[in-house]
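Excluded from the complex is one protein chain; the other protein chains are retained at their positions.
Our next item is subunit A:
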């Protein structure tokens, strides 16, 4: 059964040097209560796997300004000029992946797959340094899967077991991240009794989820 903790206790599970997965497409589907609490803590030298690093001064963008992110793996960092600046100053290493490759690397990591071959990016700058393989006459690039120490994800509702449902387009990377980290913390609007969610609608079964945190008032 998932343990219910508050945002402070959630953040206490994150150590210096940890690799985190953080859900969200921009700020949509990002666990902002936990991320905001993280910005009040001291964990540093973090590697963050997330599609973006928030927006200027918002969400994960705060951690960038605090220089606590050592490396970021994602698909779209240009929407936050602070990230671009930190990278140019050499303070923040960035690994850029096509969005579909990022999503699949996380899915594979959670499914026990070591890596996969994708045709996306063949012949482009993002293919540099990657193993190439011809399969049935078509060229593919090898991409290793991704896993993390802690995943911070956002769901709509949980039941007390930790079964999760999502809301609209805030689902994005969250269900894969729920499968791909040693410790998974889900921030939710509401925790309901077991049985209140239909077995047909549950997207993330509870075996993936270690902790639940109820969303607080978000400071944005």
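Things worth noting here:
The rule we apply is simple: a contact is a pair of C-beta atoms (placed from the backbone, for glycine too) under 8 Å apart; a residue touches a chain by one contact, two chains touch by 3 or more; residues count from 1.
By our rule, contacts and distances are computed from a predicted model.
The protein name that UniProt records for the chain not on display, among "ChsH2 C-terminal OB-fold domain-containing protein", "Carbohydrate ABC transporter membrane protein 1 (CUT1 family)", "Putative ABC transport system ATP-binding protein" or "3-oxoacid CoA-transferase subunit B", is "3-oxoacid CoA-transferase subunit B".
The missing chain, though absent from the display, is touched by one residue of A:46, A:83, A:152 or A:185; that residue is A:83.
When the whole complex is considered, the residue among A:17, A:57, A:100 or A:195 that touches the unshown chain is A:100.
Mapped onto subunit A, contacts with the missing chain fall at residues 25-26, 28-29, 51, 75-79, 83-84, 87-88, 94, 96-104, 106-107, 118-126, 166-176, 203.
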